[in-house]
Structures are given as C-alpha cells and as structure tokens.
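The structure under discussion appears below in the form of structure tokens.
Missing here: one protein chain of the complex. Every other protein chain is in place.
Chain naming follows the written order as A, B, C, D and E, and within any one chain the residues start at number 1.
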Amino acid sequence: MNEELVYINGSYYPRSEARISVFDAGLMVGDTMTESTRTFRHVPFRLRDHIVRLYKSIKVARYPSTPSLEEMERITLEVVARNAPLYGPEDDFWIVHNVTRGSFQAANDPSRNRSEATVIVFTMPLDLTYWARFYEEGCHAVTPFSRAIPAEALDPKIKNRSRLGYTLCDLEVKLVDPAAQCILLDTHGNLAENKGGNVFVVADGTVLTPTTRNALAGISRDTVLGLCRELGIPSGERDLQPYDVYTADEAFFTSTPYCIMPATRFNGLPVGSGSVGPITRRLLDAWSARVGVDIAAQGLAQLRAATPA
Amino acid sequence: MNEELVYINGSYYPRSEARISVFDAGLMVGDTMTESTRTFRHVPFRLRDHIVRLYKSIKVARYPSTPSLEEMERITLEVVARNAPLYGPEDDFWIVHNVTRGSFQAANDPSRNRSEATVIVFTMPLDLTYWARFYEEGCHAVTPFSRAIPAEALDPKIKNRSRLGYTLCDLEVKLVDPAAQCILLDTHGNLAENKGGNVFVVADGTVLTPTTRNALAGISRDTVLGLCRELGIPSGERDLQPYDVYTADEAFFTSTPYCIMPATRFNGLPVGSGSVGPITRRLLDAWSARVGVDIAAQGLAQLRAATPA
Amino acid sequence: MNEELVYINGSYYPRSEARISVFDAGLMVGDTMTESTRTFRHVPFRLRDHIVRLYKSIKVARYPSTPSLEEMERITLEVVARNAPLYGPEDDFWIVHNVTRGSFQAANDPSRNRSEATVIVFTMPLDLTYWARFYEEGCHAVTPFSRAIPAEALDPKIKNRSRLGYTLCDLEVKLVDPAAQCILLDTHGNLAENKGGNVFVVADGTVLTPTTRNALAGISRDTVLGLCRELGIPSGERDLQPYDVYTADEAFFTSTPYCIMPATRFNGLPVGSGSVGPITRRLLDAWSARVGVDIAAQGLAQLRAATPA
Amino acid sequence: MNEELVYINGSYYPRSEARISVFDAGLMVGDTMTESTRTFRHVPFRLRDHIVRLYKSIKVARYPSTPSLEEMERITLEVVARNAPLYGPEDDFWIVHNVTRGSFQAANDPSRNRSEATVIVFTMPLDLTYWARFYEEGCHAVTPFSRAIPAEALDPKIKNRSRLGYTLCDLEVKLVDPAAQCILLDTHGNLAENKGGNVFVVADGTVLTPTTRNALAGISRDTVLGLCRELGIPSGERDLQPYDVYTADEAFFTSTPYCIMPATRFNGLPVGSGSVGPITRRLLDAWSARVGVDIAAQGLAQLRAATPA
Amino acid sequence: MNEELVYINGSYYPRSEARISVFDAGLMVGDTMTESTRTFRHVPFRLRDHIVRLYKSIKVARYPSTPSLEEMERITLEVVARNAPLYGPEDDFWIVHNVTRGSFQAANDPSRNRSEATVIVFTMPLDLTYWARFYEEGCHAVTPFSRAIPAEALDPKIKNRSRLGYTLCDLEVKLVDPAAQCILLDTHGNLAENKGGNVFVVADGTVLTPTTRNALAGISRDTVLGLCRELGIPSGERDLQPYDVYTADEAFFTSTPYCIMPATRFNGLPVGSGSVGPITRRLLDAWSARVGVDIAAQGLAQLRAATPA
Partner (left out) sequence: MNEELVYINGSYYPRSEARISVFDAGLMVGDTMTESTRTFRHVPFRLRDHIVRLYKSIKVARYPSTPSLEEMERITLEVVARNAPLYGPEDDFWIVHNVTRGSFQAANDPSRNRSEATVIVFTMPLDLTYWARFYEEGCHAVTPFSRAIPAEALDPKIKNRSRLGYTLCDLEVKLVDPAAQCILLDTHGNLAENKGGNVFVVADGTVLTPTTRNALAGISRDTVLGLCRELGIPSGERDLQPYDVYTADEAFFTSTPYCIMPATRFNGLPVGSGSVGPITRRLLDAWSARVGVDIAAQGLAQLRAATPA
C-alpha cells in the first residue's frame, strides 16, 4: 500500500513526511481543535456534523483566522478522494482534522498575535483490532481516581487536543486491567465520559446517558439517541453514578471508530449478566443496517486477519 | 544572526527546519512535559532545578522511556554551547525542553504502546519587549470568568503543554484590556496562578502567595520566597481571594522570563498607590544583584531598541 | 404473645436470644446491607422488589459469599410463615433483612478474607404509634445543618447500616422540635432525603421529588410515582431547594412503615395551609385501596389503643 | 492458649461466646464509637489519650448514657489485667473499645429513646503478619476512585464504626493490587487518610501530613509529629495532592497496630528510591526506643513464625 | 407632570418627599422583599402573580407582621389609581413593592423584635431608553468572574434587595463593555441568571433556560415558557454552560421592564448570525399581541423621543 497524503496548510505530504514546526501552538500549548470522522464503505459518516462541530470549537476557542467551513469541507473531500483508493473495499478509514492556532510566540500578546491557523487533514486506516473482541465479550469499564476537567475550567464540548488529563485517567485504569476502558467521573462524582467517547447504561429497558454538562456532545451519542427514538426504546439524559452502572442490565460506550462498544464488567464486577445485552445488540444492528456495514463483523474480520494462525 | 539549532531526538536542526511528525502525541493529545529556563549573561539560572522538575512531571505522567536526567542535562548544555554564540553579550535566551510521549496511535492500548519519548531542546532569544514597560508602570491584572483546572482533574504542578484552558482564560482577560495579565481563580474562588507564572500580594509588609494546591510550584516563586527569607521580609503561603489583591499595597507576578512583573491595577482598580511598590522593587533589585544583571534595565533596553525613534 | 423467631445463618432463635458475635463485620465496621419490607394484612408488599434491591446492595458492596436471591426469598417466606401467627389479624409487621460481610479480622487482607456472610432475617410488629398522629396533623419537617453523605463517598442507593451520619442529622433536628422529621440537604444544598425515607412536595398540582443522585431509590417513592401516573397527577424528579418546601402547597415523606407521612410544617413555618393537603390524601387513599388496608386508620387505631384512657 | 474474656455491659464472656443482640444500634445502624489501643510489652500505649478521644466521640454523637471516663478506664485496665497473662511475653495485644448507643427501636423518637449504651471492651492478639513485610519492602499505596466522606456529612474525627465507605474504598484499591493500602482523597481531591490510619510524605527533609479537616486526628499521627519535634525534623500539616506523594522522597502510614508503615510505591510508581527511606526509619527507630520494643522486629518475628518452613 | 405619590405604611407622599428612617432594616441590613410589575397600556401585567410571589418571599424571610395579601393588592391598586393619570396614554409604568422587616435594633433578639413591616409601594415611569436599541441590535451578554450566590446561602427565588453581589457582577462586566448585560454563572459554572432577569438560548429550534436551582423563578421567564407551549416551540429547563451560549442560534434575556431582550454577542463573540433571531422575534411578537402593545416599538419610540435631533 502506498502512503496516504496529509493535507497541511494547502500542501499535500506523504504520511511519513508530514511534519509541523516545533514552534506551532498545537505542540507548544496543546492549542488544537479536532474532529475524527469515520467512513462506512468509504462513505464519510455525518461528515457535515463533524465539521459543524469543529467550527463550534474553533469559534469558542477564538481562532483568529481559519478557512471557511465550506472550504474546510472541500479540502476534506479532496483528502478523501486522494486517499480512498489506498484502502481495501472492505476496510474503512478515519478522517482526522487538527486545526491549531498557528505559530506560537510566548512573549507576545496573544490577542494581537494573529497568525494563520495551521490546518491538518489526514486519513488513517480504521484499525479496529484493539476493540474488536469487545463486540463479543464486552470490555471492562473502570473508573479512574482523577476526575474529568469541569466545564467551568475547560468545557469538554470544545473538542480539543489538550488531553493530558484524559490520558492520565486512562493510564490509571490500566493499573486495574491493561485492557480497561475508562469512565471518568465529574468533580461531583457523576459519570462524565470516556477519554474518547460517551457512556450509556440500560436499566429496565431504558437507555440512559449523562447530560453534556461534563461530556462531549458526541455525534455517535447523538446517533444512538436517534436510533432509540426510531426503535421506540425509551431513552434519556441525566446524572448517573457508578451505582447505576453496577446495577444496570447493560452498559456500552459510543465513539466514532467502534460506534458502540459493549461493557460487560465495571470495576471488576459483571454488568448485568456479564455478557453483551440485547438492547446493545439491537442498537448496533440498527446502526449497521443504516450504514450498510456489519460494524462488529468488520472489526472481527480485522482481528482474525491480524491474529497469527 | 544565524539560526539556532534545535535538538530533536539526537539530531540538530536549524530552527526553521525543526519539525515533528503530525502523528506525535505532543500534537495529537497535548501530551508534552516542559520546562523553560532562562539565562543571565548566558548562564542558565537554576537549570538543575528545572530539569529535576521536568523529571517529576515525566514521572507523574508515566512516560515509558526517556533519557536519564543526567543525559538530559548533558544534552541541554550542549544545545546551550552550540547556540550561545548566536546571542549578543547583553542579551539572554530561553532554554526550552519539550518532551512528548512519542508517536501516537489512537487505536492501541496506551499501556503497551511504549514508543520512545520525543525529546526537543531548543533556545530562543529572551525577548522582553512585551513585558518591559511593566517594570516601570506595572501591568493590569485581570480575573477571567473561567476557572483554573483543579488538581483533582490535572495537577498544575505537572508542568505540561495541555494548556488550552489557560489560553482561553488569557483571551477572556484581553476582553477587558488587550494588555491584561490574567490571574486565574480556582474552582472555589481562591487565587490560583497566572497562565505562565505565580502571583503575589504584599500587605502590611508581608509577602503572600497562594499555596501550590492549585498552582505550579514555580521556581521563580521559590526564588522570591528565598529572597524574602534572606532580606528578612515576612512571607507566607495561604488562600487568597480577589479582595486581597484589591486591598493589597503591592502585587506582582513571577515567571522565568521576566522574573518579577509588578501589577499596579487589578480588574480596573489601582493596587495600592497604583505605581510599582517598594517591596516589589527591593525583591527585583535583590534578584538582579544575585545574578549580576539589572533585570528591568535589560528589558527596557530591549524595548527602547525595538521602538522606532 | 410468644416471641418471634429470628433467622440467623440457618438457625432460628427466639427474639430475646438472637445474638451475633461482637466480632462480626456488621458491628465492627457497620458492614451490613439491609431491607425492610412491611405487610398489609400479613401479605408482604413488594417483597421481591426489596430482595432484588438487597442483592444490588450486596453486589455493589462486593460481598464474597451469600445465599442466592431465590434462597433468600425462600428463607424470608419461611420466617414470615413461622412468625405471622403471632400477630393479630388487624396488625401488620416488618420483615427485616440484615446481611453482613461476616466475621471481621482487622489485620487481614479483606480481599482474601472471604468468610460467609451473616444473614439475619426477622419480623417485628409494625408499631405505627410514633407516626400515627402525623396522618391527621402532619409532621414538622426540619433541615439539619449537617449534610447528606454524597454519592461519590458512599452512594445512598446502597441500602446499608453505616447510618451514623443520618442519626446525627436526626438528633440535630430534634434540637428544634423533639418530634421533628429530618430533610437532609446534599452537599450543594439541594434536598436529599429523610434519614429513612424520601421527600416529596406538591406545587400547583404537580408532585415533585428529588432525583436519586443523592437519595435512596425508595420503593415507597416508586409506589407514589406509580400512583401518580395511574391517577393522572403530573409528577417529576428534579433538584429541589428548601424554598420549594416553604412555598409548596403540600409536602410528605414516603417510607416503608408509614407509606406516606404528611408534613405540614417546615422549619417552623406552615406548609401550604398548614394542614394535610388533598393530593397527599388522594395518594394515601389510592395506596390504601390498592392494598386493601386503610393505612392511616390502622396507625390511628394503634395509637388509640396505646394511649391511656 | 485459653480464650480472652470480653467485657460486655458489666459481664465477662469468653471470646467465642461474646455476642450482642441483633437489635443493638451497633448492628442496626452502625451507631458505635470506638478506639483501638495497642500495648508494647503488655503496657498500653497512650491509653488515656485513646479514652479521652473516645469520650469526645461519644459526646459529639450525643450518647445519652455511658459510664464515666474514669469508670471506662477502670474497666479497661481490668480487661487488660484479666487477659494479659494469655499473651506471650514477646507478643502484644490490641485493646478495643466499642460503645454503641444501646438497643434500637426504629419507630421511636430517638431523642427520648434513652437506653443504656452498650459497652464492649476486649483484647485481641496484635497480629502483625499482614503488615510485617512492609517494614522492609514498604507497601503499595493506592488511591480509590470513591472519596472520603466530607466532615460536613460525618466528621472523620468522630472515631466510629459506620465504616462502609472506607471498606468500599479499600476494596477498590485491591483491584489494582491485592496488597494495596488505600489513600482516600477528600471531595476536593486532597489527600485525606487511610481507611484506618493517617498518611505522611517526606520531601526535602520535611515531614508533611494532611490537616485534620478530613482525617482522624490520629494518636499515632500525633506521636510522629511529636517525634519530629524531638528529633529536630521539620514537619507540618497542610493540603497535599497525589502529585506530592508521587514526587516525595518517602511516604508512610501511621496507625495504632503497626505504628509506622513505609509506602514505597504509589499507584504503581516508586516513591523516591522505591525503598524504605532514612527519615521513615529514623522515626520508627525513635518510636521503638521510646517504648522499648523493636517494632518492626516484632512484626517480622511474627511473620517468620507464621510462614511455613 | 406632577409628582407620583408613594405609599409608605398607610400614608401617601410625593415622590421627592418619600423617605424612610435610616434605622429601617431595609437600609440597615438590606432586609427588603420586593416585586416590580409593569403595565401595558396602564394595565398591570400579572399583578396577582407578582403579589403572590412577594408573599412567598415574605414567608420564607419570616417577616413577623405584614398586611394580608388581599390588603396589599388593594393598596397596590389604589397607588395605581392615584398615579396612572400622571402617565401619558402611550407610556407605561413600573409598580414597585418594597417591604422591609421594619425598624432595626442591632442589640436585640431578632426573634422577639417584632416591629411592623415597612410597606412601600410606588410607581415610576417605565423608561426603556436604556434597553430600546437592543430590540434591534441585540445586546452584548458578558460573564462576570464572580459567581451567583448559591441557593444554600441565599436562595435567589427569594426576591430580595440584598443585591450587592449582583451589582458587583454587573460592574465587572462593564469592564468589558460599558453596555454589557451580565450572565452570572453559579458556583459550578452553569448559567444562573442576569442581575435582574433570566437568560434563554435557542439551539436547533429549541428554547432552553437554566432551572430555578440558582435563579429567580421569573414571571417573564414563565411567560416565555407559556408562549413557547402556545406557539408549539419546543422548550425546556436544564443546566447550561457558556459553550451553549457561544454556539446557540439565538439568545435573550427576560425581565419585567423589557420583557424580552435579544443578546447578539456573548463575551465578544457573535451569537448565531450576530443579529436578532427569528424565534426571539416570534416570542416578542406573540407577547406584544397578547398585551396589545408593540413592546419593542414602545421602547424605540421612547428612545427616539429622548435622542436630541
């Protein structure tokens, strides 16, 4: 396979040569707005929604100068068009946007320091091998002892790359289980979100997820809530505590790459029966039907292919 | 002036060619530990202390693989040796360490994904022109409405580059005054820190600064507390509120580049007499005496040189 | 009347001889999960729901070894069968489950110290004389100054016997009125719950109760919400503050023994008219109708019988 | 060895027959005040201080009726006198006080329900085998994700037996390491205490421990602070965060049975050198010298005796 | 124009002579309950609702002695009858109630110090010139750094005159823009309210406003929610964060004098298109239709009249 091309500020670079200055604000102060979109059979899923959210982040972060939303969409489709032929027909790929504030100069007044934003758009193979077995077994959700950054300090609805807090939480849960997936709590002890996704529980037939007070307004989350409405499954947003996961019938995460990832253990205890539950399966099936891809099967196929015989 | 060389993972690059992969964790998830040291007459100030703190950050962030502390010090001194001749004898320079977790792969288990850290060490001219006039006039300290990230979410004592929250706070205070310097409050309303420094007040002859519960344990902060002890000025660490700045006799920031920056206004009101106070001056003089450089004079000389006649 | 029999770990003891070791974890560290069910005309009310909740508590508390839920139900019914003949046909009784972690050994690793749980099941006469007058007069609800334990420290949805905090709150409100019934606030000042029940207000025809974020998910609470749905009375769960009780038209508590207890004063002020309100009465009547027992009348009859002529 | 005698409300029972009613408030609502004292060569250590603190707890808990402090001391000494001959001359023992509010009657007004308190005093062999290896290796301190109960809900300075929250925290850290010892954080993310002891760090030669805002005012903690004063080791009480443990030179717990237990790992990372530090050793030596018992040696001797050859 | 008459405790005074003792509790301790009602074409709008809320405030504030609600309504209508002829037919007026606890004596036991309340009722011209341009341009909403007083300290649902906190917040936002209108955050960073009104956002066709947990239950707010129901516009109450205003399509304030005030900037950024949005207009039109007054036109007419040609 040839290398994908990476778009950086108007030019295309082979992946292995895609670099930015070490003086870029993205590196110097984690000042990067971001989106990750996936494809289904090479068709981007809700790409417009991702780009709209990117521009919400860019607005709230007060970036002085970026391409227009329409121009960004055009760039994105061109990156997709150039790279798509590199991926197999059964495989899908990520489309990643990283937009930084541009060059960084510590001593200067940031309000006047209006460099052009750095725009990076690239694709990557959607490698599901890490998550694939969770479609069948479910994963182990674990709570770190550090808390999610509260919105009054940095709103998680701003999808950004200053993610150290999340990374440290993720490393904390790996102390419990190297394969653990984290569920951060907010500073009041309510469920917040996963380091890269949202969390849901199913109890007595109702699908529940935390509000967006301390969580990203995830597009996969929104897709699941929409599927619930279509399927007639009661659903809602409200404050949840760890007790609600321990005593749930089912639990799952949502995120762009895996869509829905069942969680069958929580802090060492089984969730419900300890195996993937029927409503989780139903939602994943409905999502697969909508996009014309058996989502779990695709991941499991990758896993089998990656496993030495 | 020729270009400085930037050390990246064992190689040296001219500044304009110093780049890292867009797939580095520093860019992808703001996963960078950092230090900034300055020189006085080309002599690094408390370099060892900065490197020791860097390794505290690296430890707490659980970086899997970095050079030893001694090796890092050796690299640093070599960068200094190579670049120092480029700076004028009256000028000083920053020495910056940015160490990232290395390459980033979203789909992989981070606990097993033990790439080598990315080590970047560079120098930059210590440009004080932005701050220099504050040595004489004092600056305008302003409180943003967003709060500092609490230590239970991400401890500010970990000196890192996931700084978006601080940048947004700094942009908030620029709404009040384009030259404003921010004083973040913690989530309980106590003074925390500046986006890149610590804050002090002087009241009734006593120098006070917030504890490190929600602030970096700044080396400049430590230098000032040490100078207080030497000069017999009573000093202490305790919770402070905006009222304490409004009613203080003097206030100042501390940070590596400017050492001590007087603040003579706070949220639109004068601090004390509204001009730089005697204890602030005494501390700055004592610091200048220790390092053999008139710190304020150096900045003001830069400013004059930069100002068109 | 003969003594009831108390089930303890497979044996039956007369009430006055029912004892456990002073080294049991229930006494040594308050490590007891519990349920209290009442009967109506000797028929247990929602016994299965109570046992299901008991097993949720046991699960979350990670008890290493307990009988199965079905076995617990069988034991319970046998205790009921043995003791029911001791109670008069007009009287009802409590069915209490106390399940402790078993023997306690301070110096041992609790994760390896897997003794059998201690299972205690007993019945007691349902003595309503303390509460009976409140059916007619309403009680005086009072707010203690201590706060409810937040779920991030110990979730009140785990129905347990580490109740010292609640007892102290109850003693605090007795300083105001020896007959006061407490309404704890959570650590943010919202209404949480009573020491042994839930709290409701009625305002403009709508029945409101706090969410379960900081309150037991009471079965009596659930019964009232169900009755509201059946009777077409609008109802909801949301954050409430003391102001909402002061200005409510009606207020009441729910708990297993008394079902619904009207509150006609709150912190010394009348609630609504100061007498028991129509929606409260309607809910109590509907409950009585469902179970075939005039709940208030039963309590008042006990009170009359207990009052010296 | 014969059985120890347990004092219960004026009578003595062999340990295996020491029982209390299942209707006691100690079991029914975790309403028990407690102290644990240890001996050194059969001499109780700071027994008077423990009994004084017990009576502080009893006062704050508003127990209506207990023996006088002097009577409690007399009872205690008699229990010691009766049981001491059962322990070997090299062995020591616990002296445990459990005082409950007495009989519990759910339906009665607690302010009028003034039964006699239940007073239980017993001794137990001081079995240090669980902790002994930590004197040499240090233990692994781990932070649970649940938080300590805040003082506004139930002050940890009241030494009581409603300990479920602590037990659950301890089980959480066992998910990381079956031998882990917990360090609870308070609801703001500061270090609080261990489930049965206090925590200290040593940094730059100074011994620091959290204030008693959210921690028991431990008598062992007080002993260590006193030893610091005697030995001229700087010490202090202040808010500490996990960062302070990660970056400390040494860390240790204090509690009655083991006195000082070094912690050489914290959440999977080494503390300082990863082995027991010099100030920890010096404090333990000073304590041993004061009481005439080599504290660590006693524990290690027990461990060797308990280990099959 | 002659002077309006001010009712004070049974007497009428010309406005310029309306005074109260400097020893009144209203001045001495800010102990005043208040309502402000406006007229439309001289007809008071929801006067009864305002008076009912006044008596809720008076009740919660435990005022010992006030006229009955009916008497207060009668007084109010008489004040209106006396003063209405002074206002032009196109003009409207405020009706203000200020009821204080009466005379203040610092040294006396407040529970026994039962003076008569001081009742003040007056009217004032409804001068909309300050706000009128916002009907066309929208205003600039800005967040102060101080926080709203939490309900656990003083519930904002008690409509009172201890308003210093709000005034200081309003002065803070004037540092950003002399015409800024404040949106206070609660102590957790959620939107609370304006210093004298409520705040709404419109997103994806849904009208949202914070709950009353930390905000006045505004009658204008209630009017807007009622208009939404009538017009079939989805609406709801929930926690909102600054992000929700930045990314909203529309935003507006509600308050008695101006009814609905569009906000087209928030902290320096445009809200939606940066001009007054269609749902805001629709709600204002519906309100105008209900009361038979073109609300915006009335204000703009005043503004034109007040502007020198």
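The definition used in the following text is that a residue touches a chain if its C-beta (ideal position, glycine included) is under 8 Å from a C-beta of that chain, and two chains touch if they have at least 3 such contacts.
If you're wondering where the values come from, they're calculated on a predicted model, not measured in any experiment.
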item: Neighbouring shown chains of the undisplayed chain, as defined at the top; value: B, C, D, E
item: Which residue of B:Ser16, B:Ser65, B:Gln241 or B:Thr307 touches the chain not shown here; value: B:Gln241
item: On chain C, residues whose C-beta touches the chain left out of the figure; value: 142-147, 172, 175-176, 185, 187, 189, 242, 267-268
item: Residues from chain D at the interface with the omitted partner, ascending; value: 56, 59-60, 62, 150-153, 155, 157-158, 188, 211, 213
item: Chain not shown, touching residues in chain B; value: 185, 188-190, 238-239, 241-243, 246-247, 268-269
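Everything that follows uses one rule, which is that only the chains that are shown with their structure count from here on.
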item: Partner chains that chain D and chain E have in common; value: A, B, C
item: Chain whose average C-alpha position is farthest from chain C's own; value: B
item: Pair of chains joined by more contacts [C-beta pairs], A-E or C-D; value: C-D
item: Centroid distance [mean C-alpha coordinates] between chain E and chain C, Å; value: 43
item: Numbers and ranges of chain E residues touching at least 2 other chains; value: 185, 188-189, 242, 268
item: Chain-level touch network, classified as line, ring, star, complete or other; value: other
